[in-house]
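Only one protein chain is missing; all other protein chains are in place.
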Amino acid sequence: MIIVMKPNASETAITQVVKLIQDNGLETHLSQGKEVTIIGVVGDKNKLVNKNIELMSSVDKIIPVTESYKLTNKKFHPEPSRIKVGNHEIGPDTLTVMAGPCAVETEEQLLTIAREVKKAGAQFVRGGAYKPRTSPYSFQGLEEEGLRYMQEAKKETGLNTICEVISAQAIDAAVKYVDMIQIGARNMQNFQLLREAGQSGLPVLLKRGLAATIDEWLNAAEYIIAEGNPNVVLCERGIRTFETATRNTLDISAVPVIKSKSHLPIIVDPSHATGVWDYVSPLAKAAVACGADGLMIEVHNDPEHALSDGPQSLNFKHFDELMAEMKAYIQLAERKL
Amino acid sequence: MIIVMKPNASETAITQVVKLIQDNGLETHLSQGKEVTIIGVVGDKNKLVNKNIELMSSVDKIIPVTESYKLTNKKFHPEPSRIKVGNHEIGPDTLTVMAGPCAVETEEQLLTIAREVKKAGAQFVRGGAYKPRTSPYSFQGLEEEGLRYMQEAKKETGLNTICEVISAQAIDAAVKYVDMIQIGARNMQNFQLLREAGQSGLPVLLKRGLAATIDEWLNAAEYIIAEGNPNVVLCERGIRTFETATRNTLDISAVPVIKSKSHLPIIVDPSHATGVWDYVSPLAKAAVACGADGLMIEVHNDPEHALSDGPQSLNFKHFDELMAEMKAYIQLAERKL
Amino acid sequence: MIIVMKPNASETAITQVVKLIQDNGLETHLSQGKEVTIIGVVGDKNKLVNKNIELMSSVDKIIPVTESYKLTNKKFHPEPSRIKVGNHEIGPDTLTVMAGPCAVETEEQLLTIAREVKKAGAQFVRGGAYKPRTSPYSFQGLEEEGLRYMQEAKKETGLNTICEVISAQAIDAAVKYVDMIQIGARNMQNFQLLREAGQSGLPVLLKRGLAATIDEWLNAAEYIIAEGNPNVVLCERGIRTFETATRNTLDISAVPVIKSKSHLPIIVDPSHATGVWDYVSPLAKAAVACGADGLMIEVHNDPEHALSDGPQSLNFKHFDELMAEMKAYIQLAERKL
Partner (left out) sequence: MIIVMKPNASETAITQVVKLIQDNGLETHLSQGKEVTIIGVVGDKNKLVNKNIELMSSVDKIIPVTESYKLTNKKFHPEPSRIKVGNHEIGPDTLTVMAGPCAVETEEQLLTIAREVKKAGAQFVRGGAYKPRTSPYSFQGLEEEGLRYMQEAKKETGLNTICEVISAQAIDAAVKYVDMIQIGARNMQNFQLLREAGQSGLPVLLKRGLAATIDEWLNAAEYIIAEGNPNVVLCERGIRTFETATRNTLDISAVPVIKSKSHLPIIVDPSHATGVWDYVSPLAKAAVACGADGLMIEVHNDPEHALSDGPQSLNFKHFDELMAEMKAYIQLAERKL
């Protein structure tokens, strides 16, 4: 931590700040520049958490030099994590594909889609049973009934299953039926839910919030891991910007940035990022080419009649073509499906 | 709802869309332009919710013409709402001031602050007992103990009390101790929590999400009101932009925009919007001048030692000065404290 | 300037960085923390401009501690500037109102509007003769002819005149006809134009770029002043965000932020910020209440038939009402029209 003093800070003021820090058991290093004096602070900065040094009238600003996340930090865990889910491992050797409808609608619908995405090469079927919707008047999901269909789909196809959870009750139900739970973008800083997801013991897919910085995202993952659950996978799904040609702006750079800051796997969701099925295929290839560990893709048996997010879903033909075209990219990335 | 066809859409394709709409019990109006054909749809568009007309290959885009929120919409409720909380009414005749510490730290601290803000003219004491914090290693709040201190503060000063809730358990506790609950920015689209807040029967202060549009915000309010609880007050607290000179960017225009779209009261929180106590006073005056129904302001007995958000808190002297200076602005706005 | 080394930086690597800095005539101060070592650099950092210390493999990041703008910086010029334009002074004692049409359309139109805004209390008539328009097919302005009408308006009403310039030729023409020139948002980092504006000797109103940080804005002002022209006034006119309810998002906090960082006057343009005439009046009052030195407001004799930006223009009746209502706010701000 570095403290930058104001240009006119007196000797007395500087001494006062130094003393405060030292009285709290930390060391200081003074740099007196021509314009400003800066004070380097050495030691556990949590000891200063309630000191609010920024408010002292002679202090200009505080600059942190280390990240607040530890368990997700690559500095303390240089090897990439491998997250086991059922019979599959998400990590640097595989390219994980999670595919399925935005919302589970009927058992038949889910089974039909699960069979198809299995055939095309996906290792997970995804499907929402609890849907966070902007308007209270939109379809909100089949809840536990939908989770039971997910279990059926697993039984029949052998696919791993993933489902979004939006409450403690949903997590309690999910534990009984699915292999992995998802925290959605709107709940990325629902810290209560993050803790409950950590306590559930299930692997967690943590989507990035619509306006979350990468630092906040890693701190959110830290909440889950701090509960004793290290099985966290990140998912970039677009951030909110001024551009309206796509629903969100896919921050593809998040892939190499996360790779440089964390050991956690990261997958990309081009369906929610763009909201337009036509852009899903080029962006899926881009994600694999730049190092993503996997993809989450919306697939629907009948996108024209989907109860949620139809316009961004691929139909079976398009998904088959995408998976066929991606083979070469997966091979170039030295991964396997 | 308006459907814009692609430039090359055939007669057959247009007929097909028209038929689909009419088969679902709605009327259509056709406009054949030189470049494109557009189809106006008349009737309850919820009948088309699972039709995904956007996916039909001849359709270019769908443009909604009416808002999805109804209960919060000024069109169907032209008079401004008046929300009763304890002995106070939030609405067009009053200027409501909610003041207090970011986090409740001790009983003594809260009582000291409550006495002071009461003396200066505030009608509410605010204080966080459940703190949503970016890092799991930051101070998380006193929880129910903190709520009890709020109740004490009310007993002694007669101030109304407001406290943020972050879970169903927190709401259950809040019902016993405080007058009004707050849904924070990070939970603005935690739809489960919105419904539970609606069911609680307590008046709700709904903060705007960091990247929430005004439409999404009004839809979030709709979730609460749809549970039978019309007592919702909105709070603008800054949105996330590229600018880093302030913690967030206060969207002051949200005040007149909300006034034109909704009947709900709106207050402004300049403390969280900027993160700098020095900017709170000018922005508080600006909020009153442009029609806000109130202010939420962080006040601390000892900002240099606050456990949370010290740099943005006013001390007693600054708060007294602000309240004194605001009097003339409140009078100009034809409101009373 | 502070250099943060990587956690695993060796003694040799640290010594190498220190030596590089000292070899360039600067001093270093070393802080060896538990996790990282930081190196404070004392002296003129321009000596290191081509050293790219960030690229050295042992270096994590560089943190600047002083601003790159000097002539616009309050630290070196603590008193607020007073900019003389014609018979008027823009600064801390006055509230400057610049009003007029987005585009000059005819001489009669401009004279009609000038007479009215003069009567209502404005000290400047504004009007665009060179219009930067998104589409090449939109109306582009009357150019020099429009400037001549501005001169006429001044002769008849005694108002000061201001006009946007978009090229060196436009500046050459403006020098002959108007009192002040404006650099628009889209040209805020057209550095060639900034220099030419500086050389013109005319006072300059510098609008903030749509995505410009406050730091970049002050650096742009620095370009003008560095040419020997200290007569610069800033104008906040909204920044680009995800919100679509207003054309841009008025960053009202920029007013107190600029006041804390610079001695230059700052005015606010609520017309371009929102794009909706209905929101202009509340935001104009907010700007005055939070310390702005003035306002730029679009006024049109016949907004329904304006050639540019009609929907955001006030008609005469609305402008009269606004000026009448603002009187009390101007008095509270201890300014005079």
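Should a chain be cited, it is by its letter among A, B and C, assigned in written order, with residues numbered from 1 in that chain.
FYI, a residue touches a chain if its C-beta (ideal position, glycine included) is under 8 Å from a C-beta of that chain, and two chains touch if they have at least 3 such contacts.
All figures in this text were calculated on a predicted structure; none of them were measured in a lab.
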item	value
Selected residue (touches chain absent from view) among C:82, C:133 or C:148	C:133
Chain not shown, touching residues in subunit B	2, 4, 7, 29-36, 38, 40-44, 63, 65-66, 75, 240-242, 244
Subunit C, residues in touch with the chain not shown (by the definition above)	46, 49-52, 54-56, 68-69, 132-139, 166-168, 186-187, 189-193, 209-211, 216, 219, 222-223, 226, 240, 277, 303-307, 310-311
Where the unshown chain meets subunit A, residue by residue	211, 213-215, 239, 241-246, 249-257, 260-261, 273-274, 278-279, 282-283, 285-291, 328-329, 332
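Keep this in mind: only the chains that are shown with their structure count from here on.
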item	value
Partner chains that subunit A and subunit C have in common	B
Distance between chain centroids, defined by C-alpha means - subunit A, subunit C (Å)	38
Chain centre separation in whole Å, for subunit C relative to subunit B (CA means)	31
Subunit A and subunit B, separation of their C-alpha mean positions in angstrom	26
Of all residues in subunit B, the ones touching two or more other chains	211
